[in-house]
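Here's a structure for you.
For this depiction, one protein chain was excluded, whereas all remaining protein chains were kept in their positions.
Coming up: subunit A.
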Amino acid sequence: MSLRVLVGVKRVIDYNVKIAVRGDKSWVETANVKHSVNPFDEIAIEAAVQAKEAKLVGEVIAVSCGPPKAQESLRTALAMGADRAIHVEIPDGSEKTLEPLAVAKLFKKIAQDEKMLAGLLNWPQGTFASKIDLNAGDKSLVVTREIDGGLETIKTALPAVVTADLRLNTPRFATLPNIMKAKKEAHQEVHARRPSASTCRRASRFSRSRSRPSARVVAVSPTSTS
C-alpha cells in the first residue's frame, strides 16, 4: 500500500490584515475581513503535492475543521493538487471554542477512519521542518528542523507527523483550470458529533495527562549550527 499524506488546512484572517478587536471585546473582527489559507498550510500542501509528483506518496488528503466557509480553503488545496478533501463541519461561530486538543482528536479519528495505521498517539514527529527527505522504500523520513540553535536533522520511521516551517518550499499558484476542476469535485463532509465536554474545554488537566512518548527515532545526526 502506497504512502498517504493527511494535510491540515485552516481558513484564517489574511496575514496582511491589521487585526482589530471587536467592540464588545468578545473576539476579533472577522466580518468583511479578508481570509485566506494559513500560509504554513499552503507550504504543507505544496510539500505533500511535490512528494506525490515525485511518486513517493500515493494520495494527498486535505482536512479542515471549521465552519461552512472552510470549504474555500479545501478547494484551494484541491486546486493545488490534493486528491481529496474532508471537511469536519462545526457550526458557524463555534470556531472560537474549538481547542487544539479537540482538533488533534478529530485528526486522530480521521486517521483511524482512513486506516492510516496506528493512529495519532505514539507517532514520532518532525516539527518546524525546513527540509524533508522521504524514503518510501524503507519507510523512513529524514527531517531537517529549524530550532533555536540552528538546524537539527532527525530520522524517523513512518507513519509520522510533520509540521511545515517557512523555508520548506514556495507554494505554487492554483492554476485556473485546477480551480474550475476543484469547484466540481465533491468533498466528503463529516460533521463533528456534538463535542463532548472534554474536547471543548481547554486541556485544563494537562499536568495529569499521560506524558507524550518521545519521537521514535532511529538515528540522530549531530546538531549543525547555522
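The rule is short, and it goes like this: a contact is a pair of C-beta atoms (placed from the backbone, for glycine too) under 8 Å apart; a residue touches a chain by one contact, two chains touch by 3 or more; residues count from 1.
Note that in this section contacts and distances are computed from a predicted model.
For the omitted chain of this complex, the UniProt record lists the protein as "glutaryl-CoA dehydrogenase (ETF)", which is one of "Integrator complex subunit 14", "Peptidase S26 domain-containing protein", "glutaryl-CoA dehydrogenase (ETF)" or "Glutamyl-tRNA(Gln) amidotransferase subunit A, mitochondrial".
Contact residues of subunit A toward the unshown chain are 20, 29, 31-33, 36, 71-72, 75-76, 79, 173-180, 183.
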